[in-house]
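For this depiction, one protein chain was excluded, whereas all remaining protein chains were kept in their positions.
As written, the chain order gives the labels A, B, C and D, with residue 1 at the start of each chain.
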Amino acid sequence: MSRIVSGLRRQPVILLAGLVLVVVLVGGVVSRGTAVAQDQPLDYSHQTHIAAGMDCLFCHSSATRSQIAGVPSVQKCMGCHETITPESESMQTLQGYWERQEPIPWERVNKQPDFVYFSHQPHVNSGLACENCHGDVSSMDQAQKSVEMDMGWCLDCHAQQDEAIAPHLWDCVVCHQ
Amino acid sequence: MTTRLSDNPTTRLSDHRWGMAIDLDKCTGCQACVVSCHAENNVPIVGEEEAAYGRTAHWLRIERYWEGEYPNVKAKFMPVMCQQCTEAPCEAVCPVYATYHSDEGLNGQIYNRCIGTRFCGSACPYKQRMYNWFDPVFPEPLEQQLNPDVTVRSRGIMEKCTFCVQRIRRVKEDAKAEGREVTDGEIQPACAQSCPTNAIVFGDLNDPESRVSQMARSSRAFRLLENLGTEPGVVYLKGGETRV
Amino acid sequence: MQEKLSRRNFLKLVGGAAAAGTAVAIPVAAKGVGQQFVPYVKPPEEALPGDATWYASTCRMCPAGCGIMVRTIDGRAKKIEGNPAYPLNQGKLCARGQAGVQSLYNPDRLKNAVKQNGRGSRSFEPVYWDAALDEVLAKLDSVDPSKIVFYAGTMPDNLYYLVSEWLTAIGAPAPVIYDLHAALEGRAVSLQAAEEMFGAAQMPVYDIANADVVLSFGANFTETWQSPVAYNKAYGDFRGQAGGRGFFIQCEPRLSATAAVADEWVPIRPGVDGLVALALGRIIIEERLGTAGTLGQIYAGMYRGVDVPTIANAAGLEIEQLHRLARILAEADRPVVIPGGYTAGQTNGYGSYQAIQALNLVLSRLGRRGGVYLSQPAPAETLLTMPAPNSFADVQALIERMNAGQVEMLFVYGANPVFELPQAAGFKEALAKVPFVVSFSSFVDETAVQSDLILPNNTYLENWGYQVASPGADRPAVACQQPVVRPLYDTRSTASVILDLAHAMGGAAAEALPWGSEMLFMEDVASILFGSSLNPYTAQTAGEFWAAFRQHGGWWSDRPLQQEPEPVGLGQRPIIVTAPAFDGSARDYPLTLYPYPSVVMSDGRGANLPWLQETPDPMTTVAWNTWVEINPATAHRLHLKNNDVVKIVSPQGEIEATVVEYPGIRPDVIAIPVGWGHEDYGRYAENRGSNPIDLLAPITDPESGALAWGATRVRIERTNRTHALARLESLHGEGRESLS
Amino acid sequence: MSDSVSRIKKSDGIIIPEDVRDQLLLTTLSDDELNQKMLGPMQKTGPMFWTAVVVLAAIFAWGLYAWGYQIYWGFGVSGINRPVYWGMYITTFVFWVGISHAGTMISAVLRIFKADWRRPITRGAEAMTAFALMMAGLFPLIHVGRVWKVYWMIPYPNNRHLWPNFQSPLMWDMIAITTYLVGSSLYLYLALLPDLGMARDNSTGWRYKLYRILALGWRGTEPGWHKLETALGIFAIVIIPVFLSVHSIVSWDFAVTSQPGWHSTIYPLLFIIGAIFSGLSALGSILVVVRWGMKLDFFLRKEHLDNVGKLVMVAGLFWLYIWFASLIVNWYGNMPVIRELMHDEFSGEMAPFFYTMMIANVVPIILLMFRRVRRSPILLLILTLSVNVGMYVERFLLVSGSLLRNYLPFNWGQFRPTWVSLSIVAMTFAGFILFYMLFTRLIPYVPVWEVKQGRLRYGTRLVGRVQVPTITQVD
Partner (left out) sequence: MTKTINLMGLFDDDKATSAALDDIYELGVRDDQITVISSIPYPEQALGRHHVWVRLPFIVLAGAFVGFLFGYFLSAITPRLYPINVSGHPLSGGPPAAIITYIFTMLFAVISTFIGVLWEIDVPGFEKKFYDRKVTSGQLAVVLEGLPADKEKAATAAMTAHGGQDIRRPEKITL
């Protein structure tokens, strides 16, 4: 064995290939799950709102009824902020959108590709808490991606469900469209 | 032969076996189902040249057969879509499981898993699998017609009729949210929904009372290329004859 | 259908069209659309992001007026389905109806009002609506009202009402209503004949569903004829009857898709439909066949002078065959006989039509189950007047007036006369003599290219309206059309343009059309229906009714109610059916041309929709281009085969088309589908195929004034070129079913 | 017979038939001279060689462009069509896999049976196997619609929790081809080690550096030789079942479906025999060309051409028989759809291909029965090329021709290759020839050590008055 290895050791090509492999593997592991906060058009803090006692579903109100949890309309924001801290800087920006009747172009944080079917409704209605997938948003100022929502991640959770339904949840067309 | 399914632990759990019955006596070849399918499933159009070469992407097509010669000539219509075979020849040959058998009897096609070997297309005796030869084109603003429940398939991917699986999923989810069972006739694929003569009926073959089961038991019932043993989920009722 | 509508069916149908019409429905980011969310500023009440909202409305892809439901997601229409509650189509919809969403999102739509820099230049300049309307007003002021003409296709009822009131108020002549679709289905002749024979200008409804024998003369009711979805539905029921599947006989020179599903196809010569009907009636009465033969003796006078052998000879049938058909009819319990569009499109069309309808009388089928009814007008006839199509003779008169300089201003709505009228009629040349032409077309079609100003109409998915089903269903029904999306572009509904013009003109016009907006007009219409005792839904107030009217997609009777035709114009007087006449000598032009409406293209208005272009014709499986159907024997004789390009020459012109060897056509007839051959009309339609209407001679049936579109003879010349038609079917397969 | 009898006269003395000398390389040349006879031509590259290299490289580059074009625009540009979902690419794939079969046939089978005439041509045959398989190996990549996702066919643990479907014949195919490629490349390389050492010892400059690395420090010690021979023996035994299974697995790609014209139990045999037939033919062509191009008349003698010709003929007869067997079964089965297919081949659209195939395959079989034809390099070249055309067309008929017809006549189709697919197919032919040409100039084409070893084994013995070869069992 030692002879072979010693022979190999003199092969810079093999060394280089090994190095590349290591970099790719390490890079792959490290790059997963990194959270990068995105610049949003408005300084909105989830932390502040939740600390003030608000429920996620107050704003993301269609989560129990629809595929999409929903981002509140400008009207909804204004509903409170006409009276609450209307003078702060970010409220002025909000006011601007309202006056121009423009939607707020929020940056997406979590995104599924379009061949994936995901509906909030069954997940939320079956008692799954928002934090399970979105992390502890109450401690985030800006919403951040807390997990890499890839197929294995979905399946890991689906596999842990009740034995009677878990195989159903492994059916490809449940999530693929 | 369906007993072989019981070897597989994932197939025993399901209550449903979705199926379709098509009464050829009622089909008038009106093409409503064809356009309906295009609209529901974001099926691309390919243009005249490609169509002339035989590359139309219709997931559902009306086949027209001639019989006899003038003046005793007859024409018959037969809508043919993916037959959703129980023992589907296409499934076993896919190297990456892009097509597989769902536990409700559907021959599922997972577009984004497809690498485009076209083996399934060669293996399908009905030639009902459509390949995306090019990226689909939807000149603005035609892309706004696209159904968000169905992904748009890029080039190099096989696609086919899914029995409008997105509709099945939606109805099931709605029924679950309302805490009830799915009722017969509640799920309608786009073709069955639009069919003006009600020639196409969709339902659960496991439910002996469903309309589709009743039709499947008809003496007129047959399946396409039955002798190949593919056990299609589509049942045809052959055209009748009136004697005067 | 018998009980009141359950709430359940309509949970998802939303009546909040006002919201869709007025609120800002900005597309919310659906999954996978870009990297940003774009939420609503003010959400419409009923909209749930990502969830579908269904709006009930009315289909306008043909004049049948089916009820539809439109699935909209985040403010965008996605899919059109039939409205299950609407009695006419009962949740079903045809290919063209399904494709309607592509007229909304068509990439070639006009996005604003435009002015053309010189007619035919195809160079358009956007104009502000106010400026455009000012220009129209100025013109309206300056010309003699009697020289203003409104030329329209079969209009929606609401628009017809507004336009005719407006024209009356300003002293202009009534609108000229003519389009190819109506001509090909013999709509004008149907109404004319109904008025003369039954005393009411209403479309007859044939109760195929409950008949046991159906004899149709060229009525392609499973394709495009009159109300194809309703008739298809009826055909399905006809085949599924408990008592047996019925017997269906189709008489026409070409095996149409309708004939393909018939139990028997009788390939009669063109133009002999009425003669065959006469012979059948004569045989039934002379030989006292069945009950009809006995009871029908009182009608013997109608068949005086009918010589069966002569007719058999003229029709190209054996006498025995006529006897057999007569026996089948007479011995049936519930037979019905249907005169089709091809019958009407002959020089003897009107007489033939009467002769065929008379069979229903002889067989005692008027107002009987499985027989003939009349379309039931809704209550409040004052508002719900149906547009009566004009005859081709009326159009010829208009062309003469245009040529004589008696038309100074022409409005064109919903019709494309430059494409649809035979070239030999000279409409395009006459149009050049009209000083000011305004088109309301949403697309730049052939007629719009010849106009000065285009005031693009919204598509029907962005418009208000209502439609009385005609031919109707088994009960009175009024479909409600409401905008399901906010207009995509700066286009305006023609109805609102008419209202604006009337308002700006003031005086009688403003008085005749007092409504400030289309919606107010619609509310008024609904309030008339509100009082009816037949309401299918409960509404306490007019406001509630108006909401329910929109939510349910219209109003209809909660129980079946059909009007029996009274035979006022028939009896003892002999029915005269003249021998058909044809343009072109039989020696130079040995073949008769049968231009037929394609099931996907209709009369050509579907040509700009890619879905329809790619949908294969059911019989030939050809898409995207014009073909000519030739009997294989004829083709063999002319040394032609599939995919050969040939020149088809008539005394009036010539076109090119590609050969399809078609086993189901008489050897002395060739058939060409109508719909292709557009010069303009968007990228999907332009320069694709040819238009057989160009070949037609502008000859009419002297009795009805209808265009005899089936009465032109042609010859075929080889070009030695081939064109691979986009056929779904394999030519090698020879139409066989299976080889297993 | 009488003629040959009359030639033998007493006065002729001892007769040494020409082929005996040829076959056994009975030469008095020293080892050094043998080395130089092999290494010399490798360094002689004339303008014709470089012209050919440039032309072939250009074709190869053009094919790469066409492939890129196909990836960018979509598979539609290749002319493949529903229902002819498998066209030129799979045809060419099957063709190359077929070509690859001669290498093992020559070197492994003949090694086991100790057929000594094989010695000078084994390396050429093995190299042909390796390069043909490399070209074949490109096709799974060329053929898939989304080549950038092709790694999904590789079994490895992943975050999708998905494995490939081992029930798919394509997976069997991929693994079998990989195994065969790995096996035949290693086999080639192992037998090459001593010659690389020889080349190293006889070269300077960059060639020395190259051979030094490739030779891995081979010296030729006694146990080394012994173990190498053992390994080659094991290889020969292991690779033969692999070689038999590879093409039968390729045939299962077709035979396991219910597609008419594909579904037949005789195909594994037909494919293997066809592969040997076409592979040996390709070897015949290559030997003639290399012999001429490198002036290797010393090593590659007419006897070798004669023997290869004989093998081609025998394989051809065998192929003809199996092909006939599949035909007769279909004919008598008389299923309607098969009848259509046969009609199409005999007198329909595919008739030109069918008759090309018949003529191109059968005429060489007949002509190769004549010794004079076999021993004429130019005739052998023409006939073996003809067989390869014929066998390519046979695969085309089987793969694409069958797909033109199926159970539902409504869905029959058409297929017209485009410039893209033709360019890509041409690319693999150009690539094969190019790589093979470069190989002949870099690697000793004739296994010199085996030739030298052969001399240890050969001798002649006088039987009556004829000097006949004898073989000494030294290994």
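As a convention for this text, a contact is a pair of C-beta atoms (placed from the backbone, for glycine too) under 8 Å apart; a residue touches a chain by one contact, two chains touch by 3 or more.
On a predicted model such as this, the values are computed, not experimentally measured, just so you know.
When the full complex is taken into account, the listed residue touching the unshown chain is D:Ile175, out of D:Met42, D:Ile175 or D:Val289. Checked against the full complex, the candidates B:Trp18, B:Tyr70 or B:Tyr97 give a single residue touching the omitted chain, namely B:Tyr97.
Checked against the hidden chain, the listed residues D:Thr45, D:Thr418, D:Gln453 or D:Gln467 yield one contact partner: D:Gln453.
In the full complex, the hidden chain is touched by chain B at residues 1-2, 4-5, 7-11, 85-89, 91-92, 94, 97, 99-103, 231. Those residues of chain D that touch the chain absent from the view are 30-32, 35, 155, 161-163, 165-167, 171-172, 175-176, 178-179, 182-183, 186-187, 189-190, 193-194, 197-198, 200-202, 212-213, 215-231, 234-235, 238-239, 241-242, 245, 249, 449, 452-453, 456, 474-475.
By definition in this document, only the chains that are shown with their structure count from here on.
Each chain gets one centre point, the mean of its Cα atoms, and the points for chain B and chain C are 31 Å apart.
For chain D, the set of residues that touch two or more other chains comprises 162, 407-408, 410-411, 413-414. The set of chain C residues touching two or more other chains comprises 31-32, 50, 728-730, 734-738, 740.
If you draw each protein chain as a dot and join the dots that touch, every dot ends up joined to every other dot.
The part of chain A that touches chain B in the complex is made up of residues 113-115, 117, 119, 121-122, 125, 164, 167-168, 170-174, 176-177. Residues of chain B that touch chain A in their complex: 9-10, 13-14, 97, 100, 102-104, 106, 108, 110-113, 148-152, 162, 165-166, 169, 173, 176-177. Chain D makes touch with chain B in their complex at residues 73-76, 80-83, 85-86, 143-146, 149-150, 152-153, 162-165, 167-171, 174, 253, 256-259, 262, 403, 406-408, 410-411, 413-414, 416.
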